[in-house]
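Only one protein chain is missing from this complex, and each of the others stays in its spot.
What follows is subunit A.
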């Protein structure tokens, strides 16, 4: 049975609760602010929200159900997405199906996390059974350790250099200029600075790693009819994919689930990667941006470095990528980082950007990648979105 189209579904109200480096407020505050802001942006009340999809790492032991009580809501549909970097696209997909089926009429999708000096180390040390038993004893490198291995392996296998990854980090920093939400947006980054940064887990250095922070990202999913009735600029979903634990037998990850499903994605969308006006991908590390360029069909496997030497990822460049600056420049607000690709794609194609806009952007690809439970992330998801004025 072919994938059913996402007809009739609108995505609206891209919302960002301003990131801060540290917060003494609980994750619940960030969820609640996002709910406040996303409903205000759409001109609705929270009583009209009858579906709620949440993702957070720091809300424990609470999940979505506890938030309904926390904020006096009685939704008829809820979803909890403990899938980090893939949770934004996954929330979008589930909310869209709920709206199509009539199980909910307006779904608020929110990724939110708080951050304080203790929360990140605590999170990493309790992230999964496998990482606790089989990674943590080896110097407690956290995700940096596993992605250093993936990066080193990619460099050796495909001839990529640190400068190639630097092209990603510096392009994204350039894109962050003008985005008031990017915590590092005001700090220019050139290739010399990138290369001279201190080592974290070699070959990863400081500017390969995201800065943990607190923040929230959110959007609403409803019928197109409802969105038009509310007078909201919106996007439709042209296609979407999701995959977990792809290629699990490969000793070190050189690709992920997108490679398995991208033909379906573009068949659903009726267009190919060349039609995208911008690409919003998960950027926990530059190598993962490179991997998505390949696995989502913008260049062949192993050729991202060549692609980067000839194509700038800046807003003015051949292929604008992570136009908000991405997590590498905004900061990684926990699960909100997994919502950033969807929210920024929606901003670009509906003309609601925080910073600069790709002129005339209409088609965007949003991609997610999450959950390093051992030595790679397991979850991948992507969606092609089209803006409708």
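Odds and ends about this structure:
Methods note: a residue touches a chain if its C-beta (ideal position, glycine included) is under 8 Å from a C-beta of that chain, and two chains touch if they have at least 3 such contacts; residues count from 1.
Note that contacts and distances are computed from a predicted model.
Protein name for the hidden chain, per its UniProt entry and selected from "Glutamate/aspartate import permease protein GltK", "ChsH2 rubredoxin-like zinc ribbon domain-containing protein", "Nitrogenase iron-iron protein delta chain" or "ATP/GTP-binding protein": "ChsH2 rubredoxin-like zinc ribbon domain-containing protein".
Listed residues A:3, A:40, A:65 or A:134: the one in touch with the omitted chain is A:134. The chain not shown here is touched by just one of A:156, A:188 or A:318, and that residue is A:156.
For the chain left out of this panel, the touching residue among A:67, A:148 or A:214 is A:148.
Interface with the hidden chain, as seen from subunit A, comprises residues 120-121, 124-125, 129-130, 133-142, 144-146, 148-149, 151-153, 156, 198-204, 249, 251-252, 374-375.
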